[in-house]
Structures are given as C-alpha cells and as structure tokens.
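Following: one structure in structure tokens, then a few remarks.
Removed from the display is one protein chain of the complex; every other protein chain stays in position.
Presenting subunit A:
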C-alpha cells in the first residue's frame, strides 16, 4: 500500500530578502503560512511546485512542506517548519513579525 498523501504547502525563500514565503491559491507569495494554499492531492501539489519553480526571479529553493488544516488556515507539521513560520526563538526577529 502506498503511503497516503499528506497535505502540503509550497514554500521557498524570497530572492531579495531571503524571507520564508508560501504560495497562495491566488499565485501570490505570502509571508504567512496561514494564508498559503493547502494542497490536498499529490498531482495538484506537483503542479503547484512546478509553477513555483518557474518563478526564479522571485524565490529560491521552492519545495513542498507538510502542513495540516486548521480553522485559521494551514499549520506546520514538522518543528523545522514551525521555526520557519515563526522565526528564531532567541529573539523576536522573525520577519513574519515585521510583516504582521
């Protein structure tokens, strides 16, 4: 049995600032994970990643990260994605704070 597909978001770093960004359903890059498009099936996820890879002037290193649905939008699954979404834990310096 193949492993069931777990939901994903497309994420990357912005080319100019390096900020963590996520792809929205409206093809925008957002700094906020909860605004990202949650991709529920594998074919759709692959397609959206390809879309992101076609935008090298905007982002660096796009990839699919596990995420789960919540009332407030997608939430991280792995702790690495939690830190990427929230910023470092030693200072209140996450860029997400700045853009919030």
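Note that in this section a residue touches a chain if its C-beta (ideal position, glycine included) is under 8 Å from a C-beta of that chain, and two chains touch if they have at least 3 such contacts; residues count from 1.
Following the convention adopted for this analysis, contacts and distances are computed from a predicted model.
Comparing "Sulfite reductase [NADPH] hemoprotein beta-component", "ABC-2 family transporter protein", "Small basic family protein" or "Iron complex outermembrane receptor protein" against the UniProt entry of the hidden chain yields the protein name "Sulfite reductase [NADPH] hemoprotein beta-component". The omitted chain makes contact with just one of the residues A:16, A:50 or A:69: A:16. The residue touching the chain not shown here, chosen from A:6, A:70 or A:89, is A:89.
Touching the omitted chain from subunit A are residues 13, 15-20, 56-57, 60-61, 77-80, 83-84, 87-91, 93-95.
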